[in-house]
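First the structure, in the form of structure tokens, and then the observations on it.
Removed: one protein chain of the complex. Kept in place: all other protein chains.
By written order: A, B and C. Residues from 1 in each chain.
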Amino acid sequence: MEKSWYIPYKMKITKVINEAVNVKTFRLEFVNPEDKAAFSFKAGQFGEYSIFSEGESTFCIASSPTRKDYIECTFRTAGRVTNALARCEEGDILGFRGPYGNVFPMNNWAGKNIVFVAGGIGLPPLRCVIWNVLDLGDTFGHITIVYGAKSIEELVYKDELKEWSKNPKVTLAVTVDPGGENPEWKGHIGFVPDVIRKIAPKSENTIALICGPPIMIKLSLTVLNELGFSDNNIYSTLENRMKCGIGQCGHCMVGKKYVCKDGPVFTNEEIKALPLEY
Amino acid sequence: MEDFEPKLAAFVCNWCTYAGADLTGTSRMKYPSNVRILRFPCTGRIDFMLVMKAFDSGVDGLIVSGCHPNDCHYTSGNFHAQRRWVVFKEVLDIMGFDTRRIFFTWVSAAEGAKWAKVVTDAVEELKKLGPYSEFKKILLKKLQFPLDNKTADREIKTEPVIS
Amino acid sequence: MLNKQIHYSNQQLQSWVDGLIYKGKTVIGPVKKNGVTCFSEIKNFNELILNERTVYSAKEVVLPKYDILFKFAKEKDKVFISKNENSLNNVIVIGLRPCDNEGFDYLRLFFKSDPDILQKLNTFISVTIACEKKFDGCFCEELGIDKNYSNKTDVLIKTSENGYDIYFNDRGNEILSPQASDVKPAEIKKPVPNVSIDNKVAYLKKLSEQYNSEKWKIVSMGCLGCGSCAFVCPTCTCFDVQDEGNTQNGQRLICWDACGMGLFTKHASGHNPRPSQVERRRHRIMHKFVYTQDTEGKISCVGCGRCIAACPAHLNIYNQALQILQ
Partner (left out) sequence: MNQKINQHIAYLMKEKGVNLIISQAKDSNGFVIPHFILSENDIISSVIAINEMRNFFAYLNKQEIKSFKSIGIVCNYFGVKTFFQLKFENQLKDLELFLLIPTDDDFIEITSEKQAEDYLSGLKQSTILVDEELENVKKMSMEERWNYWMKTLELCTKCYACRAACPMCYCSSCTTECNIPQWIPVPASLHGIFEWHVMRAMHLAGRCTECDECVKVCPANIPLNILNKGLHNKISEAFSSDDSSIKYALNFFQPDEKVDFIK
């Protein structure tokens, strides 16, 4: 039988975690051991998750490549496929194609400090890198994570946030928008850009990774630039409507670049060169 | 088609026909078990696309039923529905869709016997007409499982190209 | 390389095509269906319409409007997948135009890494007819495509005095199998390399400088946002992946999609990177004339003029590009 681009791996859901309102995390394991042996990916890549008879949907791989037994994906229910996915239970079979896209150039970051800036559902793509960095131990310098969401309920990976905050290598700042807090809330209150300014991570020998809603990215970039981060030290992952994931279907084109093939990881410098169609 | 058992769906209004069908049951009247009843708030809610969806999912016939005119719980829902069905039936007629398979009726909450008769007549009529294979032919999805035995037996290894 | 030539009379051409069908080859050619000329399988020569341009392009042969990728069946906790096999073995596509061949040439570049489609593109045998006249809205010559010649085809048919001159290469020889004595070496006047075309392509590339031009608003005014231009285009490849099925079984399909439609880029969150027809029309024109110059090395408009005929407002993509550059 000939290889085909579009035939997915079969994956079994082994764990379902309710992260927040309408946000779920699935842990997926390969049904066929041969597939598992052949599969490898790197931080920053994404895949096409499909539910048979409903369709395919694109999310990043949210687990770290250092954990080889499974992959995880986190998604918010929005359309036909994600709604169907949200109805899935442990033991159901999903399809997965991937990994697609380029990767964060983590080899070049050895010894550097890393700042993660995420908003809302923008944390999952960075979580892959965060765990990768933490699992690799002393390869990297100090880690700063700034994460914000509308309200406490909408924070994802609540347990892992606790775990990270205990790690001495990590400075974690979790913030919620004003009005989203409750009396027990001990974290920051305010928008992500303001929190970055308050924490003011040093820009020397530091890489910044940013992912979140467009407006947050825009304002945070200004703050990061003010703090002295240069554009080619700021990385972001773009997302566009995607259907094939391999640069064929044409949906994700931004100018002549395909987000799925040339991205999703872009430096801020590259993003500034793109036309405003993302 | 001696032993053909038609699949029949019924879109009924909550206030009249559903209660009427209930009455049929409580009065121990017998009617064919081919019918699957779906309850709607009002006949005015029965969008024509829902009728199309029913045929997509493989029914051979459909009963659409609600309160008699002037009896609508929401005053005018069935009047609007009545006009819609006239137009919808015309579209389907022009397109050559078999409208004999859609049974429009009014059944009130007191007409348990009428409901039994409607269903019996519908099933009889559908048995005469046979399965609606004309329409099922154009569906991309196959409605029986397995789609063909050869396919299901031949599980193939999946090897996407990794880029 | 078309290196051989024979001459056929009208009668011989007909018996050749009928002979191919008789031998069990699948012959696809332009036919009239419901008043619309389009490519479809033929059962005899008389069905062929050889004096009209088809409404839908020949890409349908390789990329049908919907195509099954694989079928699946679900059981309790098992999924069976079976790949759909369809190849174009034994297929002859007759009645192509030089622009269709250019289109296939672009598709070969674009799908260079997709084994399935590439295989399809390389298996069928193409029989091209040189255009004697221009059709409504054609502008292939403006883009350097010779309407009388194509070197990307297996067989080229040209009308001549009392019949047809047939030029062919080795693959064409297989389906023609002429008497060796009739065959002459091909004598085609090859078009002189046209310098002005290179200039024109470079000129069109200047569109990228006009990305923020106000004129896009004016050229996009007539666009209503349907997909007819993309669906008739020989080089439009964008597609959608969709599932059709129920809880037990179904199939995954690819079907055509068009960048002119609003839903094409709309995110699940509701954000649309190309919110209005201005951006969508710009993307279409830029993609055809600029982007593919960088990604595939050639412009992806072949000047067949089908989109102009199909468009509800009959927008002329080439004139619009020139209008922007003015």
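General observations
Throughout what follows, a residue touches a chain if its C-beta (ideal position, glycine included) is under 8 Å from a C-beta of that chain, and two chains touch if they have at least 3 such contacts.
Quick caveat: nothing in here was measured; it's all calculated off a predicted structure.
Taking the complete complex into account, the chain left out of view touches A, B, C. Here one chain is not drawn; of C:Ala258, C:Met286, C:Val302 or C:Ala321, the residue touching it is C:Ala258. Annotation for chain B: contacts to the undisplayed chain at residues 48-49, 52-53, 56, 69-70, 76, 79-80, 82-98, 103-106, 118, 134, 138-140. Counting the whole complex, the residues of chain C in touch with the unshown chain are 33-36, 38, 55-56, 65-66, 136-137, 217-218, 220-222, 224-228, 230-232, 240, 242, 244, 253, 255-256, 258, 261, 263, 276-278, 308-310, 312-314, 316. Counting the whole complex, the residues of chain A in touch with the unshown chain are 79-80, 83.
One rule holds for everything that comes next: only the chains that are shown with their structure count from here on.
Across the two candidate interfaces, B-C and A-C, the one carrying more C-beta contacts is A-C.
Mean C-alpha positions place chain B and chain C at a centre distance of 44 Å. Separating the CA-averaged centres of chain A and chain C is a span of 39 Å.
Residues of chain C found to touch two or more other chains are 81, 83, 244-246, 249-250.
Each of the following residues of chain A touches two or more other chains: 1, 3-8, 10, 53, 246.
Touching chain B in their complex are the following residues of chain C: 71, 73, 80-83, 244-246, 248-251, 253.
For chain C in complex with chain A, the residues that touch the partner chain are 69-70, 72, 74, 77-79, 81, 83, 110-111, 113-116, 211, 237-247, 249-250, 252, 254, 257, 259, 264-269, 271, 273-274, 279, 283, 286-287, 290-291, 294-295. The part of chain A that touches chain C in the complex is made up of residues 1-8, 10, 12, 50, 52-56, 78-79, 82, 91-93, 95, 214, 239-241, 243-244, 246, 248-251, 253-256, 275-278.
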